[in-house]
Each structure stands twice: as structure tokens, then as C-alpha cells.
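For this view, one protein chain was removed and the others were kept in their places.
First chain written, first letter: the chains are A and B, and each begins at residue 1.
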Amino acid sequence: MTAYLVNLATLATIFGLLAASLNLLIGYAGIFSMAHAVFFGLGAYAGAQVALQLVPDVLLACLVGGLVAGVLSLCLALPALRVRGEYFVAASLGLQMMAVTVFSEAGAVTGGHGGLVGIPPASLLGLDLSNPRFFLLACVILLVLVLLAIRGLMHGSFGRGLMAIRDSESAAEAFGKDVRALKTLAVALGCALAGVAGALFAFYMAFINVESFTLEQSIVLVAMVAIGGAGTLLGPLLGVLLLLLLPAGLSFLPFIPATQIGTAQQLIYGLAMTLLMIFRPAGIVGQAGERR
Amino acid sequence: MATIPLSVRGLDKRFGGIAAVQQVDLDLREGVTTALVGPNGAGKTTLFNLITGNIPPDAGQVLLDGKPIRGLPPHRIARLGVARSFQDLRLFGRMSVRDNIRAALEHDAWFWQPGGRSAKLARERAVDSALDRTGLTELAEARAADLAYAERKFLSVARILATGSRIWLLDEPASGLDPHSRARFVQLVREAVADGVTICLIEHNLDIVTELADRIAFLDRGAKLAEGEPQEILRDPELIGIYFGEGRA
Partner (left out) sequence: MLFLQLLASGIQTGAIYALTAAGFALIFGATRIFHVAHGATFALAGYAFLASSQAGWPWPVGCLLALVAAVAFGLAMDAFVYRPIQRDQGSFFTVFVAAFGMTIVVQSLIELAFGRGFEVVNTSLTMARQVMPGVYLADVFWVAVGVALALFILVTVFLNRTRAGIGLRALSENPELLRAYGLSSRRLSALAFGLGSALVVPGAVLTAMTSGLQPAISAQVMLISLAAAVVGGIGSLHGAALAGLLLGVIENLVISFVDTQWSAAAGFVALFAFILFRPSGLFGRAVVR
């Protein structure tokens, strides 16, 4: 039982990091990306390759994963700067679909449809982290550090800059803000953190393939952020917990056959998304007209 | 002889077939407050947008301290010392009053501002000073969107005040203000001018214009019809006729 809980906790931590990074884009920068799973995947593949080819050091893998995802986030930043709203969402959808194809075909780097297998357990500067509890601890520490950093940034000039852009882009420009640079930074940071989560994911699963990085995953992430409360620090975490615990909770209900749990889960979170947006658009944690 | 802080030469802009700004020349001299007046649609706000880089001109030049700035993006022009306000204010509604002013001072596009603690303290002092001078200190933590109308207008000025910009372009800054607030506003502007700020304001309220303006430029349908001392312009019957909508060709 404890092994199961440790595993669940690790997954929750990794997805917590992932949701927090998406929250940077959606909740703070107002950049509505449906392609976040792409950067999760980029980080995972990069981290996995580091572990397989070099050394399974979790710090190094996270660094490389974050770097790769951050640099490639330009693919998302470019449309974000050119168009907004509906168009940008469409572009991000396009990016997500293209990425799935690339992930499936770029066999040399991603292992194609089969994915990458046999990823060795993590170590941290020589310390062995193959015990799941130690790995969980490392993940939790990382999550806390990242959350603190995000909080610090959002309470400071960067957060103010992003909020100013959201409230009135023309006024932000009139007061010296380089809107393009700020947006690009926000995208780069959000995607880089997704890459870090991806590297952790690769160690956790010991095997990754494209199935984890599809549009469906991006949608789940958006649901987590929206349901929990975009633009808040804790909202995405709550969303993660709810959506991860949902299938477990559903398995206790007698009238849902095991094969239908996935579908029932989808039904519930789809409904939650819609109802919340109608009655409580700020999400569960957010308050209407919230300040962070 | 000092260079003119801001000057505009032959500025021209068309939208489709309509001339929004036609061959406008304007000098904003140091310490001189200029008012742009004219009927609605005369191109006054468009002129501001051309100066601040929000719209590219079709022809002409904008000179800041003698150096051409045409083609620079708005945020660069703002950093060079040209501050503007908007007719519809465009405050950062979800942020507090204090944060609105802080945001106006934070120019660097990075995760934090350069200069460390000392720069931060300097910025905080500028914010406190702006809050004090606009009478918003009590409301510093209130949400901008929750403020009353007059307070919002003063916040709009506070943002500009804090930046220490030497050139202010104000778009109807006093419209809709009650007499008491108007008097406070006039006082604020006079203090700024005494500090050496060069101001150009678009204003419909002729009382404000007479109280503050050293010069008036009269625009109609994109062209500058006249420029001169307030007494001359405001007594010219033809201009008055155009302004109030009679006898337009």
C-alpha cells in the first residue's frame, strides 16, 4: 500500500510542477497554450537521453530537459507574439498535433512509437535515488523550490509586467515595457519548467513514449489549471490532486465497471470544467477578481 | 541655445482615403504648455499616437531633443522620456494603485529589475512621492478598478509623475472632473511645469486650457489651422465657429 501511495505522491508532485508551469502561461501571462504536453515530452526525451547516454543524474537531466524545452519554446512564442486569442489557441493545437507526429517518427531521439525504455534510476550527484521514497523527496523539494520561485517572481516586477500586459497592453508599452520580450520570457520559463517535469517523469516511469505527450494530455493539464484556479499558486495543485485522485476514487464506486473508469473520469472532469466556468470561472481556489 | 524637447515636422497619416493627420508641424518647447484643441475627429489623439510610435506615419518626422525617433517602438520612446496618458485611462485594473505606479517604473524586460536594492528603494520613493502628490496615499492598496472616477484620473497622472519623464502627452486628463478635483489637477500640472516638464494636452474644457496653456494649436480634420497665444485663438470667430460645429466648409 505504501509503495502505491509513494508512487501516487511522486506522480502528483511531477504533475504539480507541470500544472504550475502551465499556470505561468495561462494564468499569469494570458497565453492559452493547448500544447503544453509537447514541452513535457521534450523534457522527458531529453532527460531520458541524458540518463541513457551520459549519467542518470537527476540534476543534469532536469537542466538539459529544461533547456531543450525552454529553447524550443520559441515555436510557441512566435505565434504568441503575432496573434492572440483564438488564433493562438489554433496555432498551439497545430503545434501539438505536429509534435505528436515528430515524436512518433524521430526514432533516433525518441524511439519512435516504441519509445525509450530501460531508463536507469536517478542519482543525485552520486547519491543513489533508486529508492522511490528518496526520489519522491527530491521531487517534492524541487516542487517547493519552483513554487517559491514562481511566487517571488509573480510578486515582483516580472509578475507586475505580465499583469500590466494583460490588463492593458498599450498602456504597458506606453510605460516602457517591452511586451514581446516579456511574453517570450514567460513562455520560455513556463515551457522550461514543463521540460524539468518531463525529465523527472522519465525517471519515474523508467520508460516513456509518445502516448504520454498527446493532445489528450494537454487537455488534462488545461483542465487541472482551470478547475483548480488559474492565476493562483495553489489552484493548479488542487486541480492535479483532484484529477489524479479521481480514478482512484471512482474505483471504489460499485456501479462503475473497471473498463469504464477512464470514461467516467473524463465525463466528470469535462462536466466540472463546464460547470465551473459557468458558475465559478475563477476555479475552485480562485476568487472573482482575484489578486495573487 | 537648447534644443526643442519634442518637435514634429510634416507629420502625415491617412487611413484608407481619409487624412487623419495632414502635414502637421508642432514644436513643444521646454517649459511651455501647449494645448491641442479642435472638434472631435480632428486627429488630436492620432497625432499623439504618431508621436509615441503606436502608429507609423506615412510621412514626416518626430524629433526628440533634435534626434529622430520615427520608427522606434512605443516602449523605446517611453523609455526616452515621453510619457502619455489615454483618454480611456487604461489603468492596470486588477492591480493595486501602488502596483500600478510601480509597474510604470519597471522598464527592464527580465525577471527582475537591475540595480539591486538601491534602485528598488529609489523606485519606492518615487512611488510614494507620486501617491502623495496626487492624494492617493490612503488608497495605495486599493484595486485600481475599484476606484472612483476622479481617483482613477489621478492615478493615471500619478503613473506619469512617478516616471520622471520630461515630456507629457496628456489626452483629456481633466474631463469629467468636479471643480475641486480640477483645481487640484491644475495645481499638479503647474508644479510639474515648474519642475521643467514640457506638457502637451488635448483638452475640450476651455477653462482648463486657459488656466494651463501657454500656447494653443487648433486642429481640424487633421490639419493644424492655427497656433498662438490662447487669447488670440480663443477669440477668433472663425475658429470658434469650427469648434462648435457651425459654418464648416
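Following the convention adopted for this analysis, a contact is a pair of C-beta atoms (placed from the backbone, for glycine too) under 8 Å apart; a residue touches a chain by one contact, two chains touch by 3 or more.
In this text the structure is predicted, and so the values were computed from the model without any measurement.
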* Structure fact -> Shown chains contacted by the missing chain are A
* Structure fact -> Missing-chain contacts on subunit A, rising order, are 26, 30, 32, 78-79, 82-91, 93-95, 97-98, 100-101, 104-105, 215, 219, 222-223, 226, 230, 260, 263-264, 266-267, 269-275, 277-278, 281
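Basically, only the chains that are shown with their structure count from here on.
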* Would you mind pulling out the distance in Å between where the CA atoms of subunit A average out and where those of subunit B do? => 43
* Which of the residues in subunit A come into contact with subunit B in the complex? -> 153, 156-158, 160-161, 163-164, 166-168, 170-179, 181-182, 185, 189, 289, 291
* Structure fact -> Touching subunit A in the complex, subunit B uses residues 52, 54, 73-75, 78-79, 83-84, 86, 90-96, 99, 102-113, 143, 145, 159, 163
